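Of the protein chains in this complex, one is absent; all others appear in place.
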Amino acid sequence: MDLAIIGLGRMGSNMARRLMRDGHRVVVHNRSPEPIKEMEQEGAVGAYTPASVVDRLAPPRVIWMMIPAGDPVDDMINKLLPLLSPGDVLIDGGNSNWKDSVRRAAAVSERGIHYLDVGTSGGIWGLEVGYCLMIGGEEAAFRIVEPAFKSLAPPDGYRLLGPSGAGHFAKMIHNGIEYGMLQAYAEGFEILESSPFEYDLAGLAALWNRGSVVRSWLLELAERAFKEDPHLESIRGYVEDSGEGRWTVFQAIDQDVPAPVLTLSLMTRFRSRQPDSFAAKVVAALRRQFGGHAVQPSGGE
Amino acid sequence: MDLAIIGLGRMGSNMARRLMRDGHRVVVHNRSPEPIKEMEQEGAVGAYTPASVVDRLAPPRVIWMMIPAGDPVDDMINKLLPLLSPGDVLIDGGNSNWKDSVRRAAAVSERGIHYLDVGTSGGIWGLEVGYCLMIGGEEAAFRIVEPAFKSLAPPDGYRLLGPSGAGHFAKMIHNGIEYGMLQAYAEGFEILESSPFEYDLAGLAALWNRGSVVRSWLLELAERAFKEDPHLESIRGYVEDSGEGRWTVFQAIDQDVPAPVLTLSLMTRFRSRQPDSFAAKVVAALRRQFGGHAVQPSGGE
Amino acid sequence: MDLAIIGLGRMGSNMARRLMRDGHRVVVHNRSPEPIKEMEQEGAVGAYTPASVVDRLAPPRVIWMMIPAGDPVDDMINKLLPLLSPGDVLIDGGNSNWKDSVRRAAAVSERGIHYLDVGTSGGIWGLEVGYCLMIGGEEAAFRIVEPAFKSLAPPDGYRLLGPSGAGHFAKMIHNGIEYGMLQAYAEGFEILESSPFEYDLAGLAALWNRGSVVRSWLLELAERAFKEDPHLESIRGYVEDSGEGRWTVFQAIDQDVPAPVLTLSLMTRFRSRQPDSFAAKVVAALRRQFGGHAVQPSGGE
Partner (left out) sequence: MDLAIIGLGRMGSNMARRLMRDGHRVVVHNRSPEPIKEMEQEGAVGAYTPASVVDRLAPPRVIWMMIPAGDPVDDMINKLLPLLSPGDVLIDGGNSNWKDSVRRAAAVSERGIHYLDVGTSGGIWGLEVGYCLMIGGEEAAFRIVEPAFKSLAPPDGYRLLGPSGAGHFAKMIHNGIEYGMLQAYAEGFEILESSPFEYDLAGLAALWNRGSVVRSWLLELAERAFKEDPHLESIRGYVEDSGEGRWTVFQAIDQDVPAPVLTLSLMTRFRSRQPDSFAAKVVAALRRQFGGHAVQPSGGE
C-alpha cells in the first residue's frame, strides 16, 4: 500500500525501511531535510513539506507521524488538517499521552478524517524482529492501514485494542510494567553483585533464560549487557525517564489503584539522577539534633 | 548414569521421569510408599528406606534430595551420612536457605562426601521443557552429576555458579526477581482492568508477547490465565509466599542494598492475606480524632 | 476588625466563633440559610446572599472563603468580583490546589483586589487551640488581615510564607507529611498488636509521649483513640484521602523528587478501600500457571 511516514528519527526511518522491504510505497518527511535524502536513496519518496506529503498520496491517504509527543504533534496536525480529505487516516505512532490522543481523535474526526493512536514497542530491535503495535481507534481505519501493520509487526504483533486512546493507554502501561521489570532485575543483580559469591552475571542471566521462571527478552538483553561489561564499570547509574512512566503513576492515582512497584521504579530513577539527596540531609541533620549522631560534611566522601 | 531421587512430590517425580526418559537408572525413595510404587511402574527402582537407597547404588553414589526445606533436609542427611562412602555426592535440589547449604556442605565434606546445592526452577512445566539448574559446590562433584544435569535441563540450562551456597543463593534471588516481575505485571493489569477502556487482557498479553519490550514467559502464562478467566472472577486475590522472597529481603538488608521493589512485592502479598488492615484502622481512627472524619464501622461494607 | 466568613461548615463556623471571641465583627454567609441563623444567634452578622456580604462590610473589605475546593471557589469569586472594590482582600482558606490559587490570584489582582491563599490546619481542635495558618500572597494584604490571623492562630501560629500559592503549597506538603507520619505510626502499632506481647497500646502511646523521640500531637491522639477502643474493633480499616495527598505525589513527580514514603502512604489508603485486589488475583493466577500453586476461590475465606 501507499503511506507516509513523518518524522525520520531512529524509529521512523527504521519503520519506513521495514515497510519498503515489504514492497510498500513510502512517502517520507522530516523537519530537517538530510534524513529525507537518505531515505530517498533507499527508495522512499521524499516530501520536503507537509503539503507535499499530502500531494504525493492519493485518497484515502495514510499518514503516520513518528514525532516527539506534545506540541509537535498538535502543530503537525494543524498543518495537515486543512489539506486532508474525508476518509484519510492520520496515525500518531509516537509516545503521546492517551488523553491527548482522545482529544485529537475527536477534533480530527469532526472533519471526517480518521485517527489512530498506535503505541509502538520494539526499540532499536524493531527493524529486525518487528514492532509490537497497540492500536486505538475505529475498525474502519484499522482495516485501511492493516497491510502496513502486518509488515511492521511480527506475526500477530498488531491489534486493535479499543477506541481512540486505547493504543497509547496500553503503551503507557506497557512502559510502566517495563520500569517495574527493569527495577526487579536490577535489584536482584545488585544483591548478586555485592553478595559473598563472585557471580558471572552474564552467565547467570544466560542460565536463567533457559527454563527459569524469570526468562524474558529483557533478561536476554541483560546477558548481552553483562557480556560487554561484566561489572558495568563503564557507565554511571544514571537513569532518565520518559513521560509514560510518570503518566502510569498519575493514572494509577486517578483510578485509586495502588501501584507501589511501578511508582518506586520511577522514583528510584529520580534518585539515580541526584548527586546528593536533600531528604537524606534532613534525616542526617535531625539525627544529629536528637542523638548527637555524627554527620558527614558536604563535599567529603 | 545411576542416581537416586529422594522425595517424590510433583517436582521430584517429574524429575525422575525426565531422567528415565533419557535412559538413566533412577532409584526412588519417599516418606510414604505409594509414590514409590507408582514410580516403580514407570520403570524406577524403588527403595523403601534411606538405607536401601544407598544399597541400590554403587559408589560414587549420587543422591538427589527433593524434599521440603528446613529440618527434613537435616534429618535426611543425618540418616544417609553414616551409610555413605567418601566420594559419594549428596544433592539438595529443594528450596533450602543458602546459609543452610553452606553449613551442610561443610559438615558433609568433613566425611569426604561431596555436596551440591541446586536451585531448581521450572515448576510444573519442567517435565516438558526442562528445569533450569543453578548449581553450587565443587567442580569435581559437578562433573560426576553432569550427565543427569544435562538430561534434566533444557540445552545449556544448568551451570556451576560457584562454591557451596551459590546455587541456592541464585535461586533465592531468582525468586525475589520473580516476585517483582509478577507484581509489576499485576499492577499494570489492574490499571488496565479498571481503566476507561474495556481491554481484552488475554489479547493484550498475547500482543505484548509479540515484539514488545515486556515479553516474557510469565506474560505467556498471563495470556493463558486471562483466556481461562478474562476478569479473574473465579479466584480471590490471596497470595502465599515461600521462604525465598523473604530471604531475598533479609539478604538485601544484610548487604545494605536498597531493594524497594522486591520488598514491596513481598509485602503486598502479606496485605493480600489480611481480611482487614490494623494499620488502616489506626489511620482511620487518628483521622477521626483530629479531623472528625467519619470512619466505617467494623463489619460494614 | 470587620470581616466575612463564607462557608459555615465545621471549619468555617468554628473560625467565626474564634474571631468573635476576640471581639471581631464577623459577617457570615452560607449556601443554605440554617447555619447563618445559628451563627446570628451567637452574635454574627448574617448575610443571606453574596451581595449582602459585600454590603455589610466597608472597604477595604476582607472576605474569607471556607468552601469546598474546586469549582465552588471559582463560582464564588465570579459572584463576588463584580461587587468588590480595589483594595478589598479575598481569602481562600480551604484546601485548594496551589496552582488554582496562583491562577485566581493573578485574575483577581487584575481588578486591583488582593488575594491570599491560606492553608489552614487544626481540624476540630482549632476552635480550642487555634489554627495553624500558612499564608501566601502580598505583604500589604497580609497586614490588613493580620488582626484576624492573630485571633485565629495560636501564638506565632500564622505566617506569610511567600507569594500567591505558597500558602496552599505548604498546606499540601503538610498533608503529605501527615499521611507519612500516620502510616509510620500505623505500621508500628500493627506490628505491636500482632506481636508476641500483649501491649496496652494506649499506655504505650502515653509512655512514648513522655520523653521519647517519636512524641507528637498525633501520638497524643493515638493515646485517646486506643483508650476509647483498645484494639480498634469497632472500626474498619478503610481510609479516605483528600486531594492534598495526591497533589503532593504529583508535585514530587513534577519536581523529579523521590518521595517513596509519602507515595506509599497514599497508595495504602487506596488498598484499604479495595474489598479484593485485582493485582493480587493476577499474581495468584500466574503462580497457579507456573507452579500449580493452589488459589483461593472467589467468595471464600
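Note that the chains are named A, B and C in the order they appear, and that numbering of residues resets to 1 at the start of each chain.
The rule we apply is simple: a residue touches a chain if its C-beta (ideal position, glycine included) is under 8 Å from a C-beta of that chain, and two chains touch if they have at least 3 such contacts.
Only a predicted model underlies this, so the values are computations on that prediction, with no experimental measurement involved.
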Out of C:Ala16, C:Ala166 or C:Val295, only one touches the absent chain, namely C:Ala166
Where C:Arg25, C:Lys79 or C:Arg215 are the choices, the one touching the absent chain is C:Arg215
Contact with the hidden chain, among C:Glu34, C:Glu198 or C:Glu233, goes to C:Glu198
By the document's definition of touch, the residue of C:Gly7, C:Gly137, C:Pro260 or C:Gly291 touching the omitted chain is C:Pro260
On chain C, where is the contact patch with the chain that was removed from view?
121-123, 126, 129-132, 134, 153-159, 161-163, 165-166, 169-170, 173-181, 183-185, 187-188, 190-192, 194-200, 203-204, 206-208, 210-219, 248, 251-252, 255, 257-262, 264-265, 268
In the whole complex, what residues of chain B lie against the chain that is missing from view?
213, 246, 249-250, 252-253, 256-260, 263-264, 266-268, 270-271, 273-274, 277, 279, 290
List the residues of chain A that touch the chain left out of this view.
10, 123-125, 182-183, 185-187, 189-190, 193-194, 218, 221-222, 224-225, 229, 232-240, 260, 264, 268-269, 271-272, 275-293, 295-301
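Criterion: only the chains that are shown with their structure count from here on.
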Which chain is the middle one, judged by CA centres?
A
When centres are defined as mean Cα positions, the distance from chain A to chain C in whole Å is 39
So how far apart, in whole Å, are chain B and chain C when each is placed at the average of its C-alpha atoms?
48
Would you mind pulling out the distance in Å between where the CA atoms of chain A average out and where those of chain B do?
34
Would you give the residues of chain C that are in contact with at least 2 other chains, written as numbers and ranges?
260, 264, 268, 271, 277, 279, 290
